[in-house]
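A single protein chain has been removed from this complex, and every other one stays in its place.
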Amino acid sequence: MPEKRITIKATRYDPEKDEKPHLQSYEIPFYDESMVVLDALNYIKSDVDGSLSYRWSCRMGICGSCGMMVNGTPKLTCNAFLRDYWPQAIVVEPLNNFPIIRDLVIDMEDFMHKLKSIKPWIIRKQEIPLGAGEHRQTNEQIDDFRQFSQCINCMLCYAACPVYGLNDEFLGPAAIALARRYNLDSRDQGLKQRLPVIGDSEGVWECSFVGECSVVCPKGVDPAKAIQQTKLDTTMRFVLPYGNRE
Amino acid sequence: MSTGARQRPALMHLYWWFLFSQGGVIAALLIPVHVLIQGILGPLGVVRVVDRHYDTWVQVLGNPIVKLYLLVLIAVPFFHFAHRLRYLLVDFGMPVARTVPAQAVFYGGAVVVTLLTIWVLLTTAPLSLP
Partner (left out) sequence: MTAEPLPSPQRGEGQGEGRGYLWRMPAGWWTRKRHYFLYVVREFTALPLALWLLWLLVEIKRAGDGPARYSPHGSTAFVVFSVIVLLFALYHSVTFLSLTGVIIRVKLFDRPLPSGLISLAMFVLWAVASVVIGFVLIWFGR
């Protein structure tokens, strides 16, 4: 049986040698129907061209490391099956909207900074005394924020968001969804501390509800929903006569 | 990390978004039927519509509730349009549309339309209580 093959076109960029990124073609064996794009990249690196650089870790869709553009769509490469593209060539590029450090590796400093800026931890006005035991939560209370807690920080949403692509000061989908995760957590009392960041001119108001972030999210977080709900909650707080304006 | 932070959200953006959302609801609920009847069925003569004839149009326009309705129908959606079109310019690669002068032009335009609408409603078809 003739060996099945597939062509991968991957972005190459060496900041010390190249003026700009360019695609390099690799033709590799497609030896198993379960192969994903990450398998193809690993094969290239181990058998064809050891200089290819990219991030990956768990290879099972939970660490969020291997996000790249696959034929123009942000995807986790461990979750993009070659069989869905074969026999067409697959173009693998670094995530859109981020600076490229090398090959398929992007600079994620801005993303990390933004996550931190919304204080992604339980904030209490007063800690409950140790003797009182743990915080109790019903299933319904956890359901309130559960969806928004599923984020694996893979940055596909930032790659998909044209607002972020046009303006990197925009806080972005993952950061706002994470802020909402904490604001909705019954144990948290930190909404007022997060409000200046999420309600900033570069916060939720920049979002024009394109919705592509939620389309590409591999974990069903629905950051677009988080952002729109935040807009509404924040607005009601300041517009309603009995709203809390602090 | 800066400590000189704003204590409140950017209130102007909050209010623009509020007007945008209210205007969007009004535009979504009310505009299609007006376009269908006053823009298509009426002119084609399929039904007799109130604005096709002077006396029926003037009579209904004299009603203060109708004047209020028309003010809401026309003016509020313009804040929705202003917001959407301003951000559409941003999407097309014109970051100048995010600046304060641009906000003044777009939302100021909606205010102008509001004032114009009030003027037209007050000066056309004298108020007549039903």
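Each chain gets a letter, A and B, in the order it is written, and its residues are counted from 1.
Here is the rule we use: contacts are C-beta pairs under 8 Å (C-beta built on N, C-alpha and C of every residue); 3 or more make two chains touch, one makes a residue touch a chain.
Bear in mind that the values here come from a model prediction, so they are computed numbers and not experimental data.
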- Item | Chains in view touching the one left out | A, B
- Touch with the missing chain holds, among B:I40, B:L68, B:A104 or B:L127, for B:I40
- Task: Over the whole complex, note the residues of subunit A touching the chain we left out.
- Result: 13, 15, 20-21, 72, 96-101, 106-107, 109-110, 113-114, 117, 119, 140, 143, 162, 165-166, 168-169, 193, 196-197, 200, 202, 208-212, 215, 224-225, 228-229, 231-232
- Query: Which subunit B residues touch the hidden chain?
  - Reply: 1-6, 24-25, 27-40, 42-44, 47-61, 70, 73-74, 77-78, 80-81, 84-85, 87-88, 91, 93, 113, 116-117, 120-121, 123-125
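Keep this in mind: only the chains that are shown with their structure count from here on.
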- Once bound in the complex, which stretches of subunit A touch subunit B? 162-163, 166-167, 195-196, 198-201, 203, 205, 208, 231-232, 234-235, 238-239, 245-246
- For subunit B, which residues are in contact with subunit A within the complex? 5-11, 13-18, 21, 87, 90-91, 93, 95, 98
